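A protein chain is absent from this complex, but the other protein chains hold their places.
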Amino acid sequence: MAVSSTAPTIDRVAIRAQMGKERLLRIYQQMLLVRRFEERAAIQYQARKILGFLHLYIGQEAVAGGFYDHLEGGKDYSVTSYRCHAQALFLGLDPKELMAELFGKITGNVRGKGGSMHFFSKEKGYLGGHGIVGGQIPVGTGAAFTAKYRKTGGVSVTFLGDGAVPQGTFHESLNMASLWNLPAIYVIENNMYGMGTACTRAVAVQDMAVAKAPGYNMKAWTIRDGLDLFECWAVAKEVVAYARTGKPALVEAKTYRYRGHSVSDAGQYRSKEELERYQQLDPIERVKKDLIEAGWLTDAGAEQIDEQVQTRVREAVQFADESPEPPLDELFKDVYAK
Amino acid sequence: MAVSSTAPTIDRVAIRAQMGKERLLRIYQQMLLVRRFEERAAIQYQARKILGFLHLYIGQEAVAGGFYDHLEGGKDYSVTSYRCHAQALFLGLDPKELMAELFGKITGNVRGKGGSMHFFSKEKGYLGGHGIVGGQIPVGTGAAFTAKYRKTGGVSVTFLGDGAVPQGTFHESLNMASLWNLPAIYVIENNMYGMGTACTRAVAVQDMAVAKAPGYNMKAWTIRDGLDLFECWAVAKEVVAYARTGKPALVEAKTYRYRGHSVSDAGQYRSKEELERYQQLDPIERVKKDLIEAGWLTDAGAEQIDEQVQTRVREAVQFADESPEPPLDELFKDVYAK
Amino acid sequence: MTAATVSPPLKPSRNLDPKTEPINGPKGVLLSNGRQLVSMRIAICQALCEEMQRDDAIFIMGEEVAQYQGAYKVTKGLLDQFGPERVIDTPITESGFTGLAVGAAMTGLRPVIEYMSWNFSLVAFDQIISNASKMSYMTGGMFSVPLVMRGPNGAGPRVSSQHSHAVEALFSHFPGLIVVSPSTPYDAKGLMKTALRQNNPVCFLENEMIYGLEQEIPVEDYQIPFGKGDIKRAGGDCTVVAVSRSVHWSLEAAEQLAKDGIECEVVDPRTVKPLDIDLIAASVRKTNRCVVVEECYQTGGVGAEIAARLQDICFDDLDAPVGRVTTTENPMPYAANLENETLPKPHRIVAAVKKACYR
Partner (left out) sequence: MTAATVSPPLKPSRNLDPKTEPINGPKGVLLSNGRQLVSMRIAICQALCEEMQRDDAIFIMGEEVAQYQGAYKVTKGLLDQFGPERVIDTPITESGFTGLAVGAAMTGLRPVIEYMSWNFSLVAFDQIISNASKMSYMTGGMFSVPLVMRGPNGAGPRVSSQHSHAVEALFSHFPGLIVVSPSTPYDAKGLMKTALRQNNPVCFLENEMIYGLEQEIPVEDYQIPFGKGDIKRAGGDCTVVAVSRSVHWSLEAAEQLAKDGIECEVVDPRTVKPLDIDLIAASVRKTNRCVVVEECYQTGGVGAEIAARLQDICFDDLDAPVGRVTTTENPMPYAANLENETLPKPHRIVAAVKKACYR
């Protein structure tokens, strides 16, 4: 299941050229923002400013990074599991409101009601983070249904973990999407573990997308190195274009998470060596290397970008810290919609 | 999806020889008993002796007939949907207690508590008839788990309709059965419709077993003419032997139901011609023809068998009719087990 | 109050003639009195049809709702009128299409999903509770889920254990959901219209056994607000709060009790959540007695909640304990005599009311 070493060496230089300097730099900055935002969140968790669950996307940034670059917030929809911070940032949500949500403040993304697992954006078509494994899959399918019903030309991207593949909702959703030709893209982010369970112990097949798609009369893609932005971006481009023609798609991105499942996870189910091996493939470091190699970025420039990003995150923390708690009359607000 | 006309003409003579006179005659009598039992039940329903749902297996007898001949009641397990009468009869349950159950009498198979959808037999390992589409699939998987846990060498056969394939329980069960090498056989009885919905409108793939099994790393079989006892029997023989080695199996039997979904179904979703075409393939008539062709049965003998069967069914009806209703103190009995 | 907001009599002046008049589909039969004669099926179908004409965000999805015209023929004719884009047959995949509907509702549509019966909503339970009921709150009001889930609820005719659930109490337990349980065609149409014009997930609980019930209802458009009950029979001796089909059993019991000089006031909350506790309490302050009749189980049933509320707000008004007539605490048996004892039938209601009246 692991990230494939035998991955066909994709032509990064060609893809890089296709992307161009401006775009690659922008994605790099977003990926860095995601990384720094979550690193800081982890620190704030230790400081007990953030409680409950905190599932970090660190290590997987290339996957969302590759996909969101092809999506139009507003026209296109996306949804994911509780591991939902990166998507919000790639969609351009303000780190301030997101950090404030983690702090449980009224200025938070959902007014302090949801916390780490439940970031949303109606404006960006982000149907948010969901806590029930597999629970978001039919929801993303419904967004694809709306796109087709309204003939908007939009697509819906549903991110799910390898651990969600065995859930019935996965099966039910793919069957409907295929029967009704919905513009639904299902991206299995296979980070090799569902909590402490290796995906080989949870799913009876190896290459999930390839093995399962035919059972739904769907087309499959595998991102063999999901820590490589270029491969993620190139596959995403193809998949999004395909889905826009009104067909569902199943994608498996083989990736890895560097942190524990949630902050409280000791991680004894994997070896130090394994972790280090993947840390060598750090998606952000690799993009940086490519940028420099292309002459689009200097070490000094990289320093500067990091500084700017760090500043934004620090400001977000300060904003969150200084924001007030929700007033108590929020307790019964929004139980029912107007 | 339809029963395949291009079915490879299996060698019926060879299979017939394999089965031998005695066995074929026994299965023939059982199939006839199932047919007559249900025909009579339908009449009793019109007479309002039976109420609620009444789902008839008429037309599908060859499928269960082919499988049960390879199963050892007690050692092996089986479970199915609400279309559950045939299985009970093939397992040798007394038509009297079954008809009495349909009449809602205390002498019924489950003391009048269950009715048409809920026949069971602990002694025969029949985990019974279930009313929730797909609900029985994990239950059958659990019986296979027990067989493995207790190392009994038994297998578990789970019958389900084409309409149950889209349910999440199907997906969840097959994944577990494959991961844990359970002796679980899943038989999709594809009678082309789930109520009024053609399976092509409900399931995104055509040959269900063949298309879906690889997604669970399982082996698949297709019974192309599920109205042919010989093909059903031959495939079942192979599948049961395979499962006894400790592996799960997925089978699709393409068959047809002659009656409505339940007795109240007008059946406007299919043409008279289609129905008649399949009635030409009547599984029981074909076995009879084969028996006669083999010289194992004469027309007179066939007459006699039918008379005997009819008598048993008539006696069952009389028994049911004369049996008392459950006493009212049954109301709260067995809500909890001792 | 316009004519349309006064409940018409329960019994129509005449009945539909199945040979010459439609007993289902969206069209009622116009009467000379300016009203229309409809069955429960027609009332629901008509509400759906009129709202679908008004609002193209509404679509219907479920098993057999389109080509088969509905397993119980409630959506008869809608496929022909609105086409397969808006009236959609699904695979048997309740969890899947419920979640799909939640996603569609979050993105601007107004799904109506049919559970062939509410028994099958148990398969979709997590999508209803974890997603539909919480979305508005969990997103700080950013998203809403304007979703109508409908279908027959309660015991069907002799369908036994797995097919006889009444889910009023089950779903009322969860904040975020609205639970509607109409007992008449008039109420059903007005409540369905309200459901289709508001933004919360609604469990719209119909009952197969009263789909054929007929009533004369207004021709003009009307709505019935959530949380407003209706007095189905006035009386001063005992308040009988009854839900859905139980209303009719209660009215039957009331006639029998009247012969013994006990006049029941039959109060139909129409929506179990929100619950019109004020109307119930007002009646109890008059009668000083109350019996709740429902098809749910007694433990934690609708009657449990009403009794708990009344023993609080009517503590000094009650001359007897609030009685509860519910489905007895056993899965539904198939046998005719056992089924009859399991359901809250008139004979049990009569006994409970007499007990409350110390008679």
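Should a chain be cited, it is by its letter among A, B and C, assigned in written order, with residues numbered from 1 in that chain.
FYI, a residue touches a chain if its C-beta (ideal position, glycine included) is under 8 Å from a C-beta of that chain, and two chains touch if they have at least 3 such contacts.
These numbers were taken from a predicted model, which means no experiment stands behind them.
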Displayed partners of the chain not shown (whole complex): A, B, C
Per the touch definition above, residue among B:Phe67, B:Phe120 or B:Tyr193 touching the missing chain: B:Phe120
Contact partner of the left-out chain, one of B:Leu51, B:Ile137, B:Leu160 or B:Ala253: B:Ile137
Where the unshown chain meets subunit A, residue by residue: 51-53, 101, 104-106, 112-115, 117-118, 130-135, 163-164, 166-168, 194-197, 201-203, 269, 325-326, 328, 330-332, 335
Contact footprint on subunit C, counting only the chain that is left out: 119, 122-123, 125-126, 129-130, 133-134, 137-138, 160-162, 169-170, 172-176, 273, 296-297, 299-305, 307-308, 310-312, 315, 318, 320-322, 324, 329-331, 333
Positions on subunit B where the hidden chain makes contact: 77, 79, 108-114, 118, 120-122, 125, 127-128, 130-132, 135, 137-147, 149-150, 156, 168-169, 172-173, 175-176, 179-180, 333-338
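Here is the rule we go by: only the chains that are shown with their structure count from here on.
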Farthest chain relative to subunit A (centres taken as mean CA coordinates): B
Closest chain to global C-alpha mean, per-chain Cα centroids: C
Centre-to-centre distance between subunit B and subunit A (centres being mean Cα positions), rounded to whole Å: 46
Chain centre separation (subunit A, subunit C; CA means) in Å: 42
Touching two or more other chains - residue numbers and ranges from subunit B: 166-168, 201-203
Junction residues of subunit C - those touching two or more other chains: 90-91, 93, 95-96
